[in-house]
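Accompanying notes for the structure given below.
The complex appears here without one of its protein chains, the remainder shown in place.
Up next, chain A:
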Amino acid sequence: MSLIKVPSTRFGEQEIEEEKVIRMPEGMLGFPDKRFVLLTPPKPGPFLWFQSAEDPNLAFVVVDAKECVPELTFPLTSDEFQKLELDPERPDLIFLLVVTMAPDPLDITVNLQGPIALNAEKLIAKQIVLDGVNYTTRHPFFAPAARQAAGRDTA
């Protein structure tokens, strides 16, 4: 098992087993990077870091869709299924939602329109693009109730 060093401007240099590098042949839309690592923050919580293994500056905060919108399903086309090299019998599939920060932390959103589909077994990922009313790019992460309780939502 060989360790590789992944420099990161936010988290310092991380040592990762090479086998844990996620391949993303088509990258994140708008970015050239093809290799990422998924880092777990020291404090437990729903948020993970999706750090580029090629650009120390590029990292996304992501959250498992099951933790956030368990009721929502994300359809894959047969082509996407194949590109992710998923096992048709037992697809080990996780959807990660990209978090967009906001000045007020209660206003952070997740992108339901462009989730990252991840083959958790083979560590191949692809950002898919979905069309439909359920899939907005800015879905509030915190429920309106929580926002109201904090007095931030008067609507």
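Keep this in mind: a contact is a pair of C-beta atoms (placed from the backbone, for glycine too) under 8 Å apart; a residue touches a chain by one contact, two chains touch by 3 or more; residues count from 1.
The definition used in the following text is that contacts and distances are computed from a predicted model.
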For this session: Could you check which of "Translational regulator CsrA", "Spore gernimation protein", "FtsX-like permease family protein" or "Carbon-monoxide dehydrogenase large subunit" matches the UniProt name for the chain that's left out?
Result: "Translational regulator CsrA"
Seminar exercise, completed: Sole touch to the unshown chain from A:Ile22, A:Val37, A:Leu58 or A:Leu84: residue A:Leu58
For this session: By the contact definition given up top, give the residues of chain A that touch the hidden chain.
Result: 10, 28-31, 41, 43-47, 58-61, 67-69, 77-79, 83, 98-101, 105-106, 108, 111, 113-114, 127, 129, 131, 137-138, 140-143, 146, 149-150
